[in-house]
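Removed from the display is one protein chain of the complex; every other protein chain stays in position.
Chain nomenclature is as follows: A and B, assigned in order of appearance, with residue numbering initiated at 1 for each chain independently.
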Amino acid sequence: MSKMEKYIKKLNDLDFSDMYNNDFILTWEKTDEELEAVFTVADALRHMREENISTKIFDSGLGISLFRDNSTRTRFSFASACNLLGLEVQDLDEGKSQIAHGETVRETANMISFMADVVGIRDDMYIGKGNTYIRNFSKYVEQGNEDGILEQRPSIVNLQCDIDHPTQSMSDMLHLIHEFGGVENLKGKKIAMTWAYSPSYGKPLSVPQGIIGLMTRMGMDVVLAHPEGYEVMSDIEEVAKDNAAKSGGSFTKTNSMEEAFKDADIVYPKSWAPFVAMEKRTELYGNGDSEGIKALEKELLAQNKQHQDWQCTEDLMSLTKDGKALYMHCLPADITGVSCDIGEVDASVFDRYRVPLYKEASFKPYIIAAMILLSKVKDPAKCFAELEEKNTQRQYK
Amino acid sequence: MSKMEKYIKKLNDLDFSDMYNNDFILTWEKTDEELEAVFTVADALRHMREENISTKIFDSGLGISLFRDNSTRTRFSFASACNLLGLEVQDLDEGKSQIAHGETVRETANMISFMADVVGIRDDMYIGKGNTYIRNFSKYVEQGNEDGILEQRPSIVNLQCDIDHPTQSMSDMLHLIHEFGGVENLKGKKIAMTWAYSPSYGKPLSVPQGIIGLMTRMGMDVVLAHPEGYEVMSDIEEVAKDNAAKSGGSFTKTNSMEEAFKDADIVYPKSWAPFVAMEKRTELYGNGDSEGIKALEKELLAQNKQHQDWQCTEDLMSLTKDGKALYMHCLPADITGVSCDIGEVDASVFDRYRVPLYKEASFKPYIIAAMILLSKVKDPAKCFAELEEKNTQRQYK
Partner (left out) sequence: MSKMEKYIKKLNDLDFSDMYNNDFILTWEKTDEELEAVFTVADALRHMREENISTKIFDSGLGISLFRDNSTRTRFSFASACNLLGLEVQDLDEGKSQIAHGETVRETANMISFMADVVGIRDDMYIGKGNTYIRNFSKYVEQGNEDGILEQRPSIVNLQCDIDHPTQSMSDMLHLIHEFGGVENLKGKKIAMTWAYSPSYGKPLSVPQGIIGLMTRMGMDVVLAHPEGYEVMSDIEEVAKDNAAKSGGSFTKTNSMEEAFKDADIVYPKSWAPFVAMEKRTELYGNGDSEGIKALEKELLAQNKQHQDWQCTEDLMSLTKDGKALYMHCLPADITGVSCDIGEVDASVFDRYRVPLYKEASFKPYIIAAMILLSKVKDPAKCFAELEEKNTQRQYK
């Protein structure tokens, strides 16, 4: 059986019918089969690209990238995904536009979606806002389509909000599936999602939250480690607990980086901001209290400094399973002696894992493309069979 | 007869041969049949998109959007139109580029047009400048094509200048045609284009001018209402008068919002700046007189404040035909209690008309695409017949 036949067979065995004409906002809103469909479609798209087979399912159409925060990497991943499927990207930055708050979200959502097949939204700055914005956007375009304003309902892809970062965690997971030779091999593996020191502050919580919310579904032993005071959203911890109970894995917490690294198969050391501090910052921004923001920033940097020992060093790595745990990061990392004086990870550790780290990132365009395709194509198995049969070359060679 | 057959038949009955290889700058430079061709092509394109039929008439090529003023909505409409026809959009903002004044317009026009099939220009900031800029640009690319510099002559689409906003007024008109069930049903209808209070100042005159310059051609009774001192360009009033005389409609002016609303079938209440003030501002900008600009701004805001009673309230709406006139706006509107304390329109009025307002806006990408297609395709009827016959799916389903 060829690779493509295997992908097609797998898709035919999975139930993911609810993904059609739907959004991808949080991984824990999706069934296991739906997540598996995403991984399968992502692998199939990558395979076809390697084989120089065009996967354009759109002859024309727009993919809107709506970013409230700058991001080269996610922007390029989204653009790559859209292009792979035949959509042209149109960017909407706050700086460029007249986007405002409240009621005007409805208007903007409709005004930019007349010919939009997908809208990728990144809104991770303020706790309690980003996810709400995405959901409102989705509601408004759904309504706009029903009212005959929009010829199509654009699907929404969450490119990072205050709660989850599903395109990141799904890419990370697909990376693990490939590194460990199959999702079934992840069962019982220990993954340490740990806080790490960074000289900057205020990094989003969506990565650790996304990781514990997803990895607990595969029967893995997920350990969340951070200094006291760096708690993530408690709702997501509940999600992780429930997942672990269902999947036969575990979810535990510790305030010791050593304990988390001990015998770990995978480590994911990364800085983030305390949830409560981010709530406070959101409030201060809301009140336009710039003095308060400065004071909070100073306070948080001082708090961070107390935990400079939370670094992913060679010594810590030697505590992991055979001293060879897979090191992961969403990039860019704060590398000690390279991008900063003291940071999240030793340069020698980072260097040793550079190739897997870059591969980890390389899955993101395919994950995003898979999310789009599954929301747009009713029968992806049939679609792939037809694309392979048609065999249009992506590039003249 | 199918819908497409009707559109094709209509196009075969109209004479619009002068639109081929030509620009769209002012509606009053076009014949009635030419305008009807735009509406027909726009409807046909929308119909084909609804039917999932690709309307790509370009295999490659660029659509340049040249904006001297930020605009999310018009930018997205232009991008949508280009994409629908197969053109890739390339933006040229003043901020991004080395665009300068005077002689360099000729150079820029040529330098960005080597592979440009269409250039959409928005230049509405300064009275007496925008339209001139567009015409110079057109002249230079025409010359560039004749001189063998440009392989093709890009068509110019006016995306808003100091005189007219043809893509807006044509979208508004197509909206009316659909709302009233045909252009023939607009004869004798009363439309009130009225000034309305806004807490900001300096909004372009091109919308009211575009509306009175176009609506007077359909046998409608067009009333222009504004406080004393908020006159629009007198040349355009002359255009409106001449149009009304020819079409069997009427063009009248009043300084009473009530009088304008009385028995109106359609109302279009919207803020704009006095023409003379905009002339003055243009001069001040030209002299770099920032003190003068600040003083003028203060003066204009104070002048505006004297006319806070010019609001589209429920009371005013009740004066219209059966209390049910169609409310129109080019968006975004200043909504009382929503986007400002006191604005152009009551929230309850705006809310009641939200769906038609969004639909009004939804015609713009198709109007722009129609203008492009008519300037590029010699026989659109034949083109549509071939596209329908070919029946390439826009999106795999």
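In the analysis below, a contact is a pair of C-beta atoms (placed from the backbone, for glycine too) under 8 Å apart; a residue touches a chain by one contact, two chains touch by 3 or more.
The shown structure was predicted, so the numbers you read here are calculated from the model rather than taken from an experiment.
**Student:** Out of A:E36, A:E88 or A:D172, which residue would touch the omitted chain in the full complex?
**Tutor:** A:E88
**Student:** Quick one: say which of A:S54, A:T104, A:N136 or A:S250 touches the chain that got left out.
**Tutor:** Spelled out, the listed residue whose C-beta touches the missing chain is A:S54.
**Student:** Out of A:T31, A:S80, A:T132 or A:T313, which touches the unshown chain?
**Tutor:** A:S80
**Student:** For chain B, which residues reach the chain that was dropped from this view?
**Tutor:** Its contact residues with the unshown chain are 57-62, 88, 90, 92, 96-100, 102-104, 107-108, 110-112, 114-115, 117, 144, 147-151, 376-378, 383, 386.
**Student:** Need a quick check: the contact residues on chain A for the chain that isn't drawn.
**Tutor:** Here the touching residues of chain A are 46, 49-50, 54-56, 70-73, 76-77, 79-80, 83-84, 86, 88-89, 331-332, 335, 338-339, 355, 358-359, 361-362, 364-365, 392-397.
Note that in this section only the chains that are shown with their structure count from here on.
**Student:** How many angstrom lie between the centres of chain A and chain B, each centre taken as the mean Cα position?
**Tutor:** Roughly 41 Å, centre to centre.
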